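As structure tokens, the structure follows; a few thoughts come after it.
All protein chains but one are shown at their positions in the complex.
Which chain is which? They are A, B and C, in the order written, and residues in each are numbered from 1.
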Amino acid sequence: MTDDAYAALEQLGAAPLWRFYGNLFPAQPRSRALPYRWSWQDLRPHLLHFSKTLSLHEAERRVLMLVNPGLTDPPATVTTLYAGLQIILPGETAQAHRHTSNAFRFVLEGEGAYTTVNGEPVRMAPGDLLLTPGWHWHDHTHQGDAPMIWLDALDYPLVNALEAGFYEQYPERLQPLTRGADLGSRQFLHGRLNPTWLTPDGTGNSPVTRYTWQETARALDAIAEDATGSEVDGIALEYTDPFTGGPVMPTIGCRIHRLRPGFDGAGRRHTASTVINVVRGEGATVVDGVRLEWSEHDTIAIPGWATYRHVNASASRDAVLFSYSDEPVMRSLGLYRTEPGDPGA
Amino acid sequence: MTDDAYAALEQLGAAPLWRFYGNLFPAQPRSRALPYRWSWQDLRPHLLHFSKTLSLHEAERRVLMLVNPGLTDPPATVTTLYAGLQIILPGETAQAHRHTSNAFRFVLEGEGAYTTVNGEPVRMAPGDLLLTPGWHWHDHTHQGDAPMIWLDALDYPLVNALEAGFYEQYPERLQPLTRGADLGSRQFLHGRLNPTWLTPDGTGNSPVTRYTWQETARALDAIAEDATGSEVDGIALEYTDPFTGGPVMPTIGCRIHRLRPGFDGAGRRHTASTVINVVRGEGATVVDGVRLEWSEHDTIAIPGWATYRHVNASASRDAVLFSYSDEPVMRSLGLYRTEPGDPGA
Amino acid sequence: MTDDAYAALEQLGAAPLWRFYGNLFPAQPRSRALPYRWSWQDLRPHLLHFSKTLSLHEAERRVLMLVNPGLTDPPATVTTLYAGLQIILPGETAQAHRHTSNAFRFVLEGEGAYTTVNGEPVRMAPGDLLLTPGWHWHDHTHQGDAPMIWLDALDYPLVNALEAGFYEQYPERLQPLTRGADLGSRQFLHGRLNPTWLTPDGTGNSPVTRYTWQETARALDAIAEDATGSEVDGIALEYTDPFTGGPVMPTIGCRIHRLRPGFDGAGRRHTASTVINVVRGEGATVVDGVRLEWSEHDTIAIPGWATYRHVNASASRDAVLFSYSDEPVMRSLGLYRTEPGDPGA
Partner (left out) sequence: MTDDAYAALEQLGAAPLWRFYGNLFPAQPRSRALPYRWSWQDLRPHLLHFSKTLSLHEAERRVLMLVNPGLTDPPATVTTLYAGLQIILPGETAQAHRHTSNAFRFVLEGEGAYTTVNGEPVRMAPGDLLLTPGWHWHDHTHQGDAPMIWLDALDYPLVNALEAGFYEQYPERLQPLTRGADLGSRQFLHGRLNPTWLTPDGTGNSPVTRYTWQETARALDAIAEDATGSEVDGIALEYTDPFTGGPVMPTIGCRIHRLRPGFDGAGRRHTASTVINVVRGEGATVVDGVRLEWSEHDTIAIPGWATYRHVNASASRDAVLFSYSDEPVMRSLGLYRTEPGDPGA
């Protein structure tokens, strides 16, 4: 076969498969993402610095993106998901907008802010999980006394890879408040009771606007002694959609993990990609031979199909991790696979 | 046509449809069940009487069946469902058994008893809803100081009509306790968080063993001011299965209703049959022209396709109703129908 | 306990559970229905007789109900289902009506008639299965040259037991024809291809109006040599809803069975109740020790939880059975149970 023949093919929009085979069909996935830890101690000062030097009118959102060294263009934290650290100062507001990407915030520090989601002011306190499902208007307002910082999570790397992203800015800076504060949360959070006058909106998104830390802590406490848990993931609880019992959004699943004192987890891998934020405690996650030491509010990336295991470094105190992953995507598309393994190190 | 011809048919196991038509195909359902109220004030003394004169070794369960005047043979409360008032004394136990029928208990009075369900002791306090899904072993033990009384509910009228009932007695009086107390409840009740190490058992029954009144009250309180509710059913919350978001059992749906002070409901009817127990307050439910006055712990039968409306007689206090119905059956089988209406009276 | 005390209870609408226990909770179901065979040879002359002596203006439908000896009041064929033999003469029409009950016809003899279902004329030929889902208008018209006879099947015993039956007569004798003949069938029957411009109507009923014998025969022929089949039910194929892959109606499942020459089936029982019509061949079904010999067009009742097995009496020819059952009901409500067994005889 001459190169001319291949050139002729190229003119016709064709190419010989046999020259690409190995690249297109690897024996197993090797994620472009790398195991990585982002240090809260190191990044927090930068956040504070920017909060003083960059106004929220210059920046639509004041966020430090947590960019995986293997995923710089376009930037992402793991292959399908993004994490950022957002800071907002007392008196500030952040412009209302909406996007196809599903998003949530997990609050790390401060109090007194709220996010307005489709007209509902949703209050924010440390440990709270706030949902902003795709195409919901949202803006932020801070009425407290000190800076607030939260983890911002979105699935835009997935949505953009699928070329399904839409974005729109609200005509005014803030939406009007049209619903009771935290109503989406209060209607659903207690006792597995669902309001009969509400029905699912058909999007597969949870109607709970705010999963409060107060309830999360109660859930962990309620089974403190009896929980079986998982030898890999500890006492892992999944945040669920009251209408389906499934994940909170079609593309992102969220979990809280309690690792008991001295927890020394078993190793496992799965095709889902995971991001973890440390709620409290100290320990390490070993990922494909890389040991990522962590303490409070650090963020960890576990690439898909990387083998990992968790260790709680304390023999006397719990460690608590918040995690999110694209497992719902992998399951919906029939691509979820998992097996035990030893990450080494 | 001579009678001889019909007699010949009968010998062949046949009959002329044209002689039965109207009976088999009524223009609309007319339930054999009647609108009815069972008085707690009147029945409670009888319960106490039997608690002293009949031992739990004579009676497998010491229960007064609430028999609808239209449904005496076999006895039922509404067409597909049963309600009874059960009493147990301090120190007593009730024999372990299991049956295909789905069952639950809703606690009216007393404390200190527990029901053991498949090895889990489930504590009982007023306002608690305890599930005993079909074919789960269950027995009762009372360790308190005063009689306990609860509403027993089963779907045996349905199961027997469908000829699908099985029953088995446990070889000993009580099951061994093999799980933590209230574990099924504690694992699921808070914050819409599901344990990731548990999976549905495939029966369509909720894994929550006990929906505590504490959580139910918190749910009602959380939306006290903001709830839209229904003009027919008040602020009605459905107890749900954490794995599906659907009803707690495939044949029975359970709800709690808060009727605000002065609530004067709209009328409606549906093919589902309903039983109501009054948690607190005073009022009336008008059913097909019959006015059923009710106060605390009274039980009400609303037959299927009967038009009804609720009234809270107090202008200053809430009324709270607990209800259960066969709506899940009607929906699963495509037989649910509803329309507004005026019950008169 | 004195009788006075019980009388007082009765006045209050209550009764002592302990006097009813065994009846309400049997160890296992014992159907009121009996194993039975209705003889085509015996009943056909009666049908022809009535076709001459009773006009279709006198009888809304000219049908011989197949009444199970154990289920005479109200009449039914098995506990939840009904079968009848309907005859219509050339030139006759049968009044348009609709009812909540799901219905179908399975054609035994003749040609030239059609059933109009919600405006669509659906042609009828031997071996065809025609659906008339609940609340669909339907009437019959016969334009052929000889009497037509079909098996009529309805779930009215179930619907009436659940008190969910509605009925309405069309204001004129026949509906106007508003759709192409057999359109519901032609749109769906070939190659597992679904029209993209149609969507499910939400009722859980198949949109296929007519499952033709031609396609059923092709399905059996296509796997004649390779089918594994079931040792109990032979090569049993389920008629399905194209939108769900599930049963054709929420309350009734339909199947065609080919029993190979010499088939001598294994025994089994299940909580579902079954009616069988013999399409062709000769054999026997043993049900709880009763041997029911059958030949072409005979009808058989197999009560729920009765143990049964099928035998093809011919060593050289197939037997083909058409069956329908309430298995979808039992499964939806979590009441399906099955086990192997030996019916004896």
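The definition used in the following text is that a contact is a pair of C-beta atoms (placed from the backbone, for glycine too) under 8 Å apart; a residue touches a chain by one contact, two chains touch by 3 or more.
As the structure is a computational prediction, the values presented were derived from the model and not from experiment.
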(request) Identify the visible chains that the left-out chain touches across the whole complex. (result) A, C
(request) For the chain that's not shown, point to the residue among C:150, C:188 or C:308 touching it. (result) C:188
(request) Just the residue numbers, please: which parts of chain A touch the chain that's not shown? (result) 1, 5, 8-9, 12-18, 20-21, 23-32, 36, 38-39, 42-43, 46, 49-50, 53-54, 58-69, 74-75, 79-80, 84-85, 99-102, 134, 156, 158-168, 203-205, 249-251, 271, 273, 303-305, 326, 329-330, 332-335, 337
(message) Applying the definition given at the start, please give the residues of chain C touching the unseen chain.
(response) 179-180, 183, 186-197, 206, 208, 211-212, 215-216, 218-219, 222-223, 225-230, 233, 235-245, 255-256
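One rule holds in what follows: only the chains that are shown with their structure count from here on.
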(request) Note down the smallest number of touching-chain steps it takes to go from chain A to chain C. (result) 2
(request) Quick one: point me to the chain whose Cα centre is farthest from that of chain C. (result) A
(request) Provide the C-alpha centroid distance between chain B and chain C, rounded to the nearest whole angstrom. (result) 32
(request) Provide the C-alpha centroid distance between chain A and chain B, rounded to the nearest whole angstrom. (result) 41
(request) Please list all residues of chain C that touch 2 or more other chains. (result) none
